[in-house]
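Input: one structure, supplied below.
Selected chains from the complex are presented in situ; the others are not included.
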């Protein structure tokens, strides 16, 4: 497979970048991202409550899944990686550089989230700790009073990551009082284009809905094309039925042109064994070119 | 005892980090933190008034207690340490890096508190002065317009502390108009998870109350589990009856899973001798595995 | 042709600056700037929809045009250049350093756009990648609460560009509630003077309209004279009829004294072949001293 190496990857880091991309995507250029940044983004809502197994309340649950399942990368905050990484050395990590809580509704205050540590810190940490850190992630919100800061920080992060041979994944969400419908396909295509202009390797976006609020893979094509060489990852969202999830995932990739997914709750809100199977099924479709049928078999 | 050494502790600082953790917790991994940052946080309210002995009005009172009693660490501002430290060299210090006053009600302006000096300043100071500085502390408020700045600063402080072999303790309080109940157990568990994501060694939190406003150690378990490898410290709060205090403290640790406490007023708002005894009793339960009965004996 | 070399161009970079200016303007001092920063500025509105060919939805469309047509410079964001640059090495690039989305109406929030990466980053990138980067671009909005930041950043960018032998192009737009008419000739002349005071090589401005809302090349002369040695580029705007466009362009230069144009939609909202022809026609008038008639022939 031929990879698109961004021109801002340092010459001495091209092979490392290639290795990171190849390993994270199983050589398919499609990324299964196990999203584990919700302990800040959603506080404890995703980890404790009705229909959530008690073990999910411990941060270690996600590390166990990430360590036992096939995944592309496990995206979580630096602090958790520094606390658990030594015991889960086989996990491919993506350091989520920023996060915010959900305490303030989006319509009450324009969301803002700054990077917690720098790409340079991550690079040093990877070298010192020997952990397998494949990239960094950053969330930016378009449409609010802090857009300028987040666009600027995102661009620098992507560039720094590339210079150091790391992958850069952006979470991009238009938000605020001037955004009528977050699932509008044209708007999502706009966000995809912003990710491309920022030079991201992958951009995690909402999934477009039709007028009835249903996913339609055709609507997705505007965004995946607008993203150009930046791969679009579809957001996993709240936990739903496995078959529905996997069928939609298959359509996103094979009909909609997405290049992967970012899934959290649909994986970790299960007992460890089930969670590992679900992760493997998602990985099979995303990065092993499996059919839905083949993937469903993995759940058995 | 086996300690969890964060992977971001510099290789050359691992033994120092271990020593700090071991000494601060008496080898139990449970921390008794003597909280002495209220001269800014509460101005003079905690130190002068009805039922407070006059000697508490002098900052030196706390240093005398910290020097004579068994404690894990004495947490206070850098300026006080620089003024009194030479005369109280046996005290294990934790430099509280930020503080704000209580002049503005939380519902009138989102609280914001920046670090006063850097971790690097503290490291240099410890080396120059020879004082026994075991770590740094930082308060962050979730849910306001400054959340992004404080999350970012907290993450950097934890990382810098670890790189230098120091402990990092975070005080985390959800505040502001979108926080209905600061003593809600699910919310506190969310804050605990934020502390874990930030990589803190310990996180000082409010104590969860049930619907009648009473402490229930079972409610605490959601938070202590969500905190993962980050130890939760229960806030000491306003001065109450000794027996009630110690009984609750025991329950927090042994039933609720907390890994210590941060206590100020319940210690220093007493004449020196009594304050030292109370500190010793708290320490006994927290870091010497004493029963309530054993601890109460120390008050005699 | 004698060029005006700004006195802040580093002595060792004078020949590079001259080369950049000469090549970008085909030795005419008139610049045809192919504007391709709309993926952020207008999200996906300019690239997908009724009357827009589907191929325009891919960012690569613009690179194909820029590579096949005669242009002065292709102005787009760094991330896109880093993604496509290796495959389009013959393109003369101008890195647009900042961009904002159109989600918030100008009258609801004063527009603000910060540079994404520094001029130094661009200089290093050009050296490392071997791409032909001729300059940098920056948009600033006058009249809002962020004017001071953008003026300051613009001035530094122009100076840094010059020190490094690069061209500096500013997009200057008065905006906000105190701007009654963005097409007022006197106001545009003021913006031109700001560009001159900032030392820009070229300044891209709105085109002045008369009271009937029509372009009048005489009105343009106030601005082009006020710009002094800074060349004024006329904004291309929404796609219109080719002949009308080219006739107006000719008048802007030959009657109005403009020194070029910045055109995006009138080029890229066409199938590749047509787009290339249109770009060539614009280039012919701007930088090859062609008549409208000669230019129109190129569209055949």
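Labels for the chains are A, B and C, by order of writing; each one numbers its residues from 1.
FYI, contacts are C-beta pairs under 8 Å (C-beta built on N, C-alpha and C of every residue); 3 or more make two chains touch, one makes a residue touch a chain.
Worth saying up front: this structure is predicted, and the values here are computed from it rather than measured.
Novice: How many copies of the one sequence build the whole complex, if 3 are shown?
Specialist: 5
Here is the rule we use: only the chains that are shown with their structure count from here on.
Novice: Is the chain-to-chain touch network here best called a line, a ring, a star, complete, or other?
Specialist: line
Novice: When the CA atoms of chain B are placed over those of chain C, what is the turn angle between 0 and 180 degrees, to the nearest 5?
Specialist: 145
Novice: As a quick test, compute the distance in whole Å between the mean CA positions of chain A and chain B.
Specialist: 35
Novice: Could you work out how far the Cα centre of chain B sits from that of chain C, in whole Å?
Specialist: Distance between chain centres, rounded to whole Å: 57 Å.
Novice: Which residues of chain C are in contact with two or more other chains?
Specialist: Expected reply: no residues.
Novice: Once bound in the complex, which stretches of chain C touch chain A?
Specialist: 37, 39-40, 43-45, 47-48, 54, 57-60, 76-86, 98-101, 103-105, 108-109, 112-117, 121, 125, 128-129, 131
Novice: Considering only the defined contacts, which chain B positions touch chain A in the complex?
Specialist: Chain B residues touching chain A: 4-8, 10-11, 142-145, 147-149, 151-152, 154-156, 158-159, 162, 174, 176, 178-179, 186-187, 189-194, 196-200, 222, 225-226, 228-230.
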